[in-house]
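Entry: chain A
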Amino acid sequence: GAGGRPDENEGGAAEVGVTEDSVKVGAHFPLTGVAAPGYSAIPTGAKAYFDYVNANGGVHGRTIDYVFRDDAYNPTNTSQVVNELVLQDEIFAMVGGLGTPTHSAVLDFLNSNGVPDLFVSSGSLLWDQPEKNPMTFGWQPDYEVEGKIIGQYVKQNFPDAKVGLFLQDDDFGDDGEKGARAYIDDQIVAAERYAPGNTDVAPQIAALQASGADLVIGFNVPSYTALSQLTAMRSNYEPQWIYSNVGSDPALVGSLLGRFSEGKVTDASMLDGAITTEYLPGVDEADNPWTQLWQRIWDEHGGEGDLSNYRIYGMSQAYTFVQALQAAGPEPTREGIVDALEQVGQDLQGPALVPYRYSPDSHAGLSGVKVVQITGTTTKELSPVMVTDNGDAEITEYTEEHAPPPENGIPNVEPVG
Partner candidate 1 sequence: MSAPTAAARRFLPSSVFGRNLLTVLVALVAVVLVLELTSPFRNSQLATMSYYAIAAVGLTVLTGLNGQISLGHGALMAVGAYTTGLLLENEAMPFPVAMLAAMVVTAVAGIVVGAAAARLHGPYLAGATLALAVGVPGIAIYFDGLLGGEQGLRISSPTPPDWFADAMYFLTAGEMTSARYLAYIGWGTLLLVVLLLANLIAGRYGRIWRAVRDDEIAAELAGVRLGRMRVLAFVVSAACAGLAGAVLAMVVRLAAPSGFTIVLSLALLTAVVVGGLGSLGGALLGSALLVFLPPAVTDIGTDLGMSGVQAAQLAPFVYGVVLVVVMLAAPGGVMGIVRRLRHAGRRARGRGGPSRPAAGKQGVGATDQGGRG
Partner candidate 2 sequence: MTSPGVSETRYLGTRTDPAPLFAATGVTVRFGGLTALDDVSLAALPREVHGVIGPNGAGKTTLFNVCCGFVRPDAGTLSWRGREIGDLRPHRLAGMGIARTLQGLGLFRGLTVVENVMVGADRFHRSGFLSGLFALPRSTADERRLRERAWHAMSEAGVAGYAAAYPGSLPYPVQKRVALARALATEPDLLLLDEPASGLGHDEIEELGAFVRGLTERMAVILVDHHMDLVMSACDRITVLDFGRVVAAGSPGEVRDDPAVIDAYLGEAADRGGEHD
Partner candidate 3 sequence: MTDEATLEVRDLTTRYGPVTALDGVNVRARPGEITAVLGANGAGKTTLLRSISGLVRGTDGSVLLGGRDMSRAPVEAIARAGVAHVPEGRGVITELTVEENLRLGDLLGATRPQRRHRLDGVYEMFPALAERRRQEASSLSGGERQMLVIGRALLSGPEVLLLDEPSLGLAPRIVTQLFGLLRDLVDRDGLTVLLVEQNARSALAIADTGFVLNLGRVVAADAADTLAADDELRHAYLGF
């Protein structure tokens, strides 16, 4: 090294964050502030699953030590918190850090420090840049893929509908719009955007209503689903609603809106009949073996509160991480886990209905969704599971059976290489 400095990484010291009997991973979530409602539940789900795995012997004899910290959905905080995780807590990898603006603040830092940045909790396309950001992997279906599948569904099933878009004014809305326009550009009569944080959406709904749209596709977060429903109700606007997966969580939104019956408003389920997409079995599918597994784990290791789709989301991410860690072998390294994901990522079977797109050339997450309709507190399938990729890629039907979880609830992936 220059100036007589010793070179870095001398000797074969153990990998950061990995000891004989533990692996430390971290994440950042909004646990306080405006974005906390809903999202703060995700890490509690992940934690419950990791606890479950630890109670059952861990991965390669190591327990998973999961640290999550609050960034209040503020990127400057994220940067500090991730510094803390990487430099002070010395985590092995980042698992499921949440948010597009927040996580982009630490993208470079994680990559330049060689920290695996797995399964970002956001559907932005940013996480799929293996050249530039070799350590970062997406997880959920990105918004463009979802938009394409919804667009095609509308094209086929509502060919005459006048479509309005209700969009969050950032990448979420933009990517979704791009996907949808690929199929129904000519049907769209209005695209209204709301600024996240501004809770008055009456002007947007009024504009949609005025445009004559009789089908509205929303790429928005759950609270705005509720707000859009409430606002539409005021002016008796009743189009066919389609909400993206992120905003639809029927259990959450349904329960939120249902309660207004107490103030003698409407019947229980305002969201009844709305269309959305799914890629994970949710709490409403009590018969699904995956849901049963999550319920069991939550009952044993969860904290306060009930199992929710947010918690299932966290558990599913945790499940995927356990798979990756198993694939990385008994002596996991940061490089190793990334390599392993690139090699076997496409074949991983898990709670998701569709496969991941991981490969050396792609760090994109899940490849598709199925379209469903909300009926009461559960959902009815409207389309088979569809998969596709970004850009011009075709939408195809995914026909493989969704495998049930392993007996003991813990995956068993062979180490790579």
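A word on the picks: all candidates are chains of the complex that A comes from, given by their letters.
Here is the rule we use: a contact is a pair of C-beta atoms (placed from the backbone, for glycine too) under 8 Å apart; a residue touches a chain by one contact, two chains touch by 3 or more; residues count from 1.
All figures in this text were calculated on a predicted structure; none of them were measured in a lab.
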Touching candidate - 1, 2 or 3 - for chain A as found in this complex: 1
Residue numbers on chain A that touch candidate 1, as the complex places them: 2-5, 31-33, 40, 43-44, 47, 68-70, 72-76, 79-80, 83-84, 87-88, 100-102, 104-109, 112, 124, 126, 169-171, 195-196, 303-304
